[in-house]
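This is the structure I want to talk about, given as structure tokens.
Every protein chain but one is kept in place in this view of the complex.
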Amino acid sequence: MIKTDPLRFIAILLALLTIVAFGHMLAWSLWTLPPEAAGLSLIVNEKMPESGVDAQVTAILLNFRSYDTLLELVVLLVALLGAWYLGKLHLPPQDSKPGLVLEGLVRFLVPVMILVTGYILWLGSHAAGGAFQAGALLAGAGVLMLVVIAEKVAVRDGVRLRALLVAGPGVFALVAGGLMLSGKLMLQYPQQHAGSLILLIEAASTLTIGITLTLLFAGGRPHRGKTD
Amino acid sequence: MSQFLWYALIGAVLLCIGLAGLVIHRHLLRRILALNVMSTGVFLVFVALAKRAGEVPDPVPLAMVLTGLVVSVSATALALVLIVRIQHLHGSAELPGDDA
Partner (left out) sequence: MSLMPALVLIPLLAAFIAFMLPRIARITGLIAAVTVVGLSLTLASHVNTGGPLRMSVAGWEPPLGIGLYADGLTALMLCLTAIVGLGTSIYAVGYFKVDRNHNGYNTSSSGWWPLWLSLWAGLNALFLTDDIFNLYVTLELMGLAAVALVALEAHAVAAATRYLLVGLLGSMFYLLGVGLLYALHGTVDMKILTTTMQAEPAAWMAMALMTAGLLLKTALFPLHFWLPPAHANAPAPVSAVLSALVVKASFYALLRLWLGPFEALAPDLAGQLMGILGAGAILWGSMQALMASRLKLVVAYSTVAQIGYLFLWFPLADSTDAGSIAWYGVVWLALSHGLAKAGLFLAAGNILHASGHDRVTDLAGVGQHLPVTLFAVGLSCASIMGLPPSGGFVGKWLLLNAAFVSGQWWWAVVLLVGGVMAASYSFRVLLHAFRNKESKHPHHTPHPVMEWSALALALGAILLGILSAQPLELLEVGATMGKLALTEAPQ
């Protein structure tokens, strides 16, 4: 683990001492912080009725600080693009065919997971939940499919797949742009439509997050068709 | 010791452990794991901050952690794909040449 090159050993020792010193200073800074502070929670409470949803974290992510969420969805896409242009995906090697029980379980579980995904997405408007949690669950279903029943899963590169990958940030950006064209500021939802717009954006994002994370697990871009 | 401080300190310890791991290990998989431990530490500090607002936690740091998590997952995923590529090209999952 630690190579016995003396120069490196000394360098690592010095680094570790620095880290310990830094840790102490950080701990002291944290200790000086007031243990009780409302932060922005008061303002959030106050503005919640205008947000279009009943859950505070969802309101922040999709309304008050929606710009952050838009950029973060692009970050996710960019990570996939990095993997995409590095090489093709590789599905796990199938040394032994999955047993009947495992395959049957997966065939049962995946639709259930998709249903729960929809439920969690809808739940986000008034409780803990939302696009990211739902998308992660959807990705779990995708990974399960890839690992267990790989050959039966046909993932083909093409405009449809790419449109789904872009849908989350794409819909978000189109809503932002559309609002700007209609005279409002970027992402300033008209109050009566706020809830529906948020649901629309979250639905598209759930699909995108699920498929993007699954493809990231697979590690690259899918084949383009039978000739590729 | 307040609940906030307890968890915040644990976060700080995780950060330091992760940092130490990053420095000590050369194998890229361990390095990306060390970075993940570090980010867990930072997120724990954020979550601890939320507790300071009382019974109902301050939602802003929580939302920030969600954003940070997605970013961290994206970066880790890309790093893993790159590491697999390096293993494929160079036969070993360590960065060639000098490393820090």
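Think of it as A and B in the order they're written, each chain with its own count starting at 1.
Here, contacts are C-beta pairs under 8 Å (C-beta built on N, C-alpha and C of every residue); 3 or more make two chains touch, one makes a residue touch a chain.
Quantities reported herein were computed from a predicted structural model and do not represent experimental measurements.
Enquirer: So there's a chain missing from this view; which of the remaining chains does it actually touch?
Expert: A, B
Enquirer: Touching the absent chain in the whole complex: find that residue among A:105, A:123 or A:173.
Expert: Counting the whole complex, the residue in contact with the absent chain is A:173.
Enquirer: Can you list, in ascending order, the chain B residues touching the missing chain?
Expert: 15, 22, 28, 31-32, 35, 38-39, 42, 45-46, 49, 52, 60-61, 64, 67-68, 71, 74-75, 78-79, 82-83, 85-86, 89-90, 95-100
Enquirer: List the chain A residues touching the unshown chain?
Expert: 25-26, 28-30, 32-33, 37-40, 43-44, 47, 63-68, 71-72, 74-75, 77-79, 81-82, 84-86, 159, 162-163, 165-166, 169-170, 173-174, 176-177, 180, 184-189, 224, 227-228
By definition in this document, only the chains that are shown with their structure count from here on.
Enquirer: Counting only Cα atoms for the centres, state how far chain A is from chain B in Å.
Expert: So the centre of chain A lies 16 Å away from the centre of chain B.
Enquirer: In the complex, go through chain A and note every residue touching chain B.
Expert: Those in contact with chain B are residues 1-3, 12, 15-16, 19-20, 22-23, 26-27, 30-31, 33-41, 44, 56-57, 59-61, 65, 68-69, 72-73, 75-76, 78-80, 82-83, 86-87, 132, 213, 216-217, 219-220.
Enquirer: Could you pull out which chain B residues touch chain A in their complex?
Expert: Interface residues on chain B, with respect to chain A: 2, 4-5, 8-9, 12-13, 15-16, 19-20, 23-26, 45, 49-50, 52-54, 56-63, 66-67, 69-71, 73-75, 77-78, 80-82, 84-85.
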